[in-house]
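Reviewing the structure listed below.
In this view, the complex is presented without one of its protein chains, the others remaining in place.
And now, chain A:
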Amino acid sequence: MRWHLLQIAVKFHELFKTLLTIRYMKKMPSLFQTVLFVCTVAVSAMMTSVSHAALEIEISGGNAQQLPIAIVPFNQDAVKNQENIANIISADLRRSGMFRVLETAGVASKPSAMSQVKYSDWASLQAQAIAVGKIEALPGNRLKVSFQLGDVLKQTQLADMDYNITPSQLRMTAHKIADVIYQKLTGESAIFASRIAYINKSKGRYALQVADADGVNPQTVVSSNEPIISPAWSPDGTKIAYVSFEKKKPIIFVQSLMTGQRITLASFKGNNSAPAWSPDGSKLAIVLTHAANSQLYLINADGSGLRQLTKSNAIDTEPVWSPDAKWVYFSSDRGGSPQIYKVSSIGGDAQRVTFDGPYNLSPRFSPDGKSLAMIRNDGGRYRVALQNLATGQVQILSEGNQDESPSFAPNGRVLLYATRTAGRGALAAVSADGRVKQRLSESGGDIREPAWGPLLN
């Protein structure tokens, strides 16, 4: 019994964690943060549409040049008890940080179609764009939503859309209209008609919830008295993979959102965790341990065809696919401290990706494959960082001390992440250029592990 042989090499990352956290406990609020706070108060005061939202949203910062737009309240007598969808559209556009949504109450005319718009009214309000629309009842309990977008200066029509929907699709239709406005006026691709998933811990229970991207309509996908972590959307948005500790160890499940049906994807001896869908949704990269350290494996989406992807004596975890499916990026401490590596998705030797900073975890690809978000230990503070893969340049995007789980919006312009305030988890978002910041919080909830889903068709 040679006991001394059991003493295993010292691991430095926890030492880093401890020393650096202590060193940076006393942090002065910066002028920048103070300015942001003022902006937050001002913008929050303007917002009227999210009072019933489960997740309250605060916005701070914003682009220097915000496009002034008038969103005229829709004529929606057909659905009188519903919130006017102009409010939902306005909130989406404000949240992007790229629009200044103008107060329209002072304008006497209330057009609901471009044919009724008197451009001079809106020019004097200094609007550059105007959106109008109406909702009409159709037979069979359906609704027709019409919407038009106009350029006030050129006096031209930019968009004209009709949507034939069920009443339950009204809110998502508002998000689709906001997407049309956003795409037409900014040139960016759509973002608002999407959903987010996250874990809400409340009263000792863990709920995996899905909400609209504006935090409204939270629905519980699965709840448990044991922890749930690492939700991951299938690329088509119909299923979520997650890790549940319901059997007192991490096991991966895949659950259909529509039917609630779930399969056990991986329940091997040891741990089963960190699911990551391949871009085509046919398989997942996962982490298994069997009787040793965490290693990467591939498994088909139905739980068949398990094969090992990395073989090391170190920790290999947090896999994520490159958008072209050629690479699996992951975090590993094979070089000492945790850094990000990549391995071909058909196997082979791993190559190191991050060299800057003592501690980089949780790689996430931007949808265009050009940049990599990660969690960097920045002097004891765990923050969201964004690395340009072509230049290697890194920008720290978040300002918390324990930020985690970065997740790109479908258009890559915004990152959602988990942060912590007053000992509780909350969600935050930051634009990829670092300018616009948002916080989403739920009173009494402890929210973590956000994952932004794909656009809804």
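By our rule, contacts are C-beta pairs under 8 Å (C-beta built on N, C-alpha and C of every residue); 3 or more make two chains touch, one makes a residue touch a chain; residues count from 1.
The rule is short, and it goes like this: contacts and distances are computed from a predicted model.
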item	value
Listed names "Elongation factor 4", "Molybdopterin-dependent oxidoreductase", "Peptidoglycan-associated lipoprotein" or "Xanthine dehydrogenase family protein subunit M", with the criterion being the UniProt name of the chain not displayed	"Peptidoglycan-associated lipoprotein"
Residue of A:I71, A:V132 or A:A274 touching the missing chain in the full complex	A:A274
Among A:V343, A:L361, A:L386 or A:I447, the residue in touch with the chain that has been omitted	A:L361
Absent-chain contact - pick from A:D179, A:E318 or A:E399	A:E318
Candidates A:Q209, A:S331, A:S366 or A:N411 - the one touching the absent chain	A:S331
Contact residue for the chain not shown (choose from A:A105, A:M258, A:A291 or A:A390)	A:A291
Interface with the undisplayed chain - residues on chain A	1-3, 5-8, 10-15, 17-18, 21, 227, 229-230, 245, 248-250, 269-271, 273-274, 287, 289, 291-294, 315, 317-318, 331, 338, 361-362, 375, 382, 402, 404-405, 423, 448-449
